[in-house]
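Shown here: the complex without one of its protein chains, the others still in place.
Labels A and B are assigned to the chains in the order they are written; within every chain, residues are numbered from 1.
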Amino acid sequence: MPGIYRRILKWLDERFGAGAVEEFLRHKTVPIHRHSIWYYFGGMTLFLFVVQALTGILLLLYYRPTPNDAFESIQYIVTQVPYGWLIRSVHSWSANLLILTVFIHMFSVYFLKAYRKPRELTWITGMFLLFIMLGFGFSGYLLPWNTLAFFATKVGTEMAATVPLIGPWLLKFLRGGEEVTGATLTRFFGFHVAVLPGLTTLLLAMHLLLVQRLGMSVPPGVERAIEEGRQPARSMPFFPNFLLRDMIGWYAALGVLGALAAIFPWELGTKADAFASAPAGIRPEWYFLFAFQTLKILPAKILFLEGELAGLMGFTLAGIVWVLVPFLDYKAGFGRVTRFFTGLGIFALGYMVVMSALALR
Amino acid sequence: METPGRIPNDGVQSRRRWISLLLGSGVLASIASFVYPAIRYMIPPPIGESTSRSVVAASVNELKNNSGKVFKFGSKPALLVRTPDGDYRAFTAVCTHLNCTVQYRSDLHEIWCACHNGLYDLSGRNVSGPPPRPLESFEVHVQGEEVIVSRSA
Partner (left out) sequence: MRFVAAIIASLLVAASLSAAPTPESTCITCHSMLDGKLADPVKKFESAVHRQVGLSCADCHGGNPADESMDSMSPAKGFRGVPRKTQVPEFCARCHSDIAYMHRFDPKMRADQLSQYLTSVHGKRLKQGDTKVAVCVDCHGVHNILPASDTRSPVYPVNIASTCARCHASEEHMRSYNIPTDQVSSYEKSVHAEILAQGDTAAPTCATCHGNHGATPPGVSSVANVCGTCHVFFEQLFNKSPHQPAFAAMGLPGCVQCHSNHEIVKPSDDWVGVGQDSVCATCHSQGDKGYTGAQKIAGDLANLKTRLARAEEILNTAERSGMEVSSAKVELGSAHEALVKARVNVHAFDDAEVQKLTDEGAQVSEKAYQAGVAALNERDVRRKGLGVSLIAIVLAISGLYLKIRQIESRPKT
């Protein structure tokens, strides 16, 4: 490494004692096998989250979170501020890409059973991070205060009221009142720039710490093949080999984001008017479509339960099962592939895809 | 034993240098293409954002009594009137009939639309001609040297 970097690192090491970290990173390796490609998606998710944080901070310099000013401040950013159009469109597109990659990351970890012992906590912190990303998406969507956002939020938060016992309280908590108003905007803004980032920092720190401590998981099939001598155990150093490859991916993502921002800029829409009627065909963003569609097709009553409540309970149950999968599929800890869980995963993925497609029709 | 004109391992070394150069310049160029917009972005533009709620319509001595001025408010024209008594009134200048831009008539002391002869009084009420509704009125405040027009609460 060039001399100047060496000198700076040595200076920092004398104060932080970061030499140990550097040593550790030098020794970190990444296994090479036919499923290695999925290893990139965790880093990609992290990269896109960093992009969100940076563009978000830039947007914060001009955004005003009140009903009178929110829409106009974004209009200002997009039309008057130099490269404001770029920052804003990147932020909106990257949000969608982030959620896509986080789902890919989650499903790849699921199917490769990387959640098995000793990585249960990595999985749990990861699932909560996924929920938080969805929360980022939902809260951020309202901030431009345009018609689509306003009514999507109205419909989305309406669901909260169906929760038994605490439903009405939960609704008021989310909306900052009975209806979606400026109070909702303030609240969602607070969630989006303070609460959720704070929670993310905590969970992400745990998640990354665990990944570093426990190393990269190798899929059971590959593990067995290595044990049985059918396959050599190959790996590459994380630094610089894997990192350089990671960077290729990150640069490619930046290129895609730039192209999307320049060729398909994110719409401004029309300013929200609380007294106007909801536009026809209102629906949430694509990552909520499967839930939206499910609730649409459920009958008004299932046994003794209201249809919507049954749907909500179904999703909650599914979420709980999903978070607890490392414990339910404990046999994976012994390297055994239980077909049931693979099947469940295929069903879940298929269900989400099919429902989303139906909602788009 | 040296072969004249050939430095051992030079090919590999210079190739390595080219790759490092390519990588370095690529990374630097790409960083520049991200950092430059971000820095330009952070410097506030000369036209400050006026909220859609209020705008400086005129300076204090600009309008004489019994005259009017059309100005831009948000994305629509608006009308500032100084009555014969010296009071300021402000309204949207979009006629409620077919959206022509109205003007103040100092001879009639009323607001007039040139398209179909609609008339509004100095409270914005439609008093004659086709306009079906009054003109939306705005609040006017004088602050120092400026006459500020803002949307009513």
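Brief remarks on what is shown
Just so it is clear, contacts are C-beta pairs under 8 Å (C-beta built on N, C-alpha and C of every residue); 3 or more make two chains touch, one makes a residue touch a chain.
Just so it is clear, the model here is predicted, and its values are computed rather than measured.
The missing chain, though absent from the display, is touched by one residue of B:26, B:44 or B:86; that residue is B:26.
Considering the whole complex, the residue from A:8, A:259 or A:360 that touches the absent chain is A:259. Among A:40, A:71 or A:85, the one in contact with the hidden chain is A:85.
Although one chain is hidden here, its contacts on chain A can still be listed: residues 75, 78-80, 85-86, 89, 236, 240-241, 244-245, 247-248, 251-252, 254-255, 258-259, 261-263, 265-268.
Mapped onto chain B, contacts with the missing chain fall at residues 15-16, 19-20, 22-27, 29-30, 32-34, 72, 75-77, 98-101, 114-117, 129-130, 132.
The definition used in the following text is that only the chains that are shown with their structure count from here on.
Contact residues on chain A toward chain B in their complex (touch as defined above): 54, 58, 61-62, 64, 68-69, 72-73, 76, 80-84, 86-87, 251, 254. For chain B in complex with chain A, the touching residues are 30, 34, 37-38, 40-45, 47, 49, 51-53.
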